[in-house]
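I have a structure here, written as structure tokens, and I will follow up with some questions on it.
Apart from one protein chain that is not included, each protein chain of the complex appears where it belongs.
Up next, chain A:
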Amino acid sequence: MQRLLLLFFIVLAVLLPVLAQATGMEYYIGVLTRILIFAIVASSLNFILGYGGMVSFGHAVFFGLGAYVTAIASFHGVTSAWIIWLVAALVSALAGLMIGAIALRTRAVYFIMITMALAQLFYYFFVGFRYYGGDDGIQINGRPVIGLGLDISGDNGFYWLVLAWLLVVHVLLARLLKSRFGLALNAMRENERRAQAIGYPTLRYKLAAFVIAAVIAGIAGSLIGMSNLFASPKLLHWSQSGILLVMVALGGVGYFYGGILGAAVFLLLEEILSTHFEYWQIYVGLILLLVVMVAPRGVSSLMTIGKSLKQGEQHGA
């Protein structure tokens, strides 16, 4: 039953741009693409937050780095998307290793504040880097190509590319969470000291998870660069990291589809509110405050209330 439902959603997602075109709502293909890209980053954050227990307030760094890799590559005439993804993955892995190695030495509130501060370090790096646009950001001259006879220059082609990445990332995450590594990570979140006592090198495991999440976010960042044809330091700002956390929280921390749901809920909310109100963030804030105080485990928790009552407390924040 669940597999059928999943299959239905995947087919629906594949057909959406065609449906949008048939009904004259081409505009929404762009919105959907944005949702899928943010779903990828949000899921990567959910991976370390919901399963690894790391409240990272600097996840937008990797997202921004990916976008900058795309921009800088295009600036120097690189047009192959494959090379961009490879470099984006390497750069964000390196940054993840650096930030993780420093931040994971600390815990709890320190971890939150330090990831935030380290993210600002990268933000100011790009603000000051005048050669690549500095404060103003940098334009990307045209979308890279992937070859293989596939065309991603149009809206539909690009949407399907992003959808493919979303599926790849989620298959990977699902396998990872079921593996020994994923189970150990879960154990560490629930009781780090005990996991340590059993003999797990908890720091190394958490660092590995942190780097994996960074790489996924970097790939998503390269996609947002290719989508917007623009990269700016704003992508790395701590408030952007805050928004990613908000997405995960809205969707449901530690629920497998929490990232996707959260990105969809947040961006649709933004889409609707910003067309009706000039100062729409105030409403986003109020809704978020309400969700946090009433349903702190997000939309997913509302949907599975019956189930989780039966199974007891399985998913923790």
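Criterion: a residue touches a chain if its C-beta (ideal position, glycine included) is under 8 Å from a C-beta of that chain, and two chains touch if they have at least 3 such contacts; residues count from 1.
What we mean here is this: contacts and distances are computed from a predicted model.
The protein name that UniProt records for the chain not on display, among "histidine kinase", "NADH-quinone oxidoreductase subunit N", "Branched-chain amino acid ABC transporter permease" or "RNA polymerase sigma factor", is "Branched-chain amino acid ABC transporter permease".
Across the entire complex, the residue among A:L118, A:L161, A:I216 or A:A263 in touch with the chain not shown is A:L118. Residues of chain A in touch with the missing chain: 49, 55, 57, 102, 105-106, 108-110, 112-114, 116-118, 120-121, 124-125, 127-131, 238-239, 242, 245-246, 249, 253, 279-282, 284-286, 288-289, 292-293, 296, 317.
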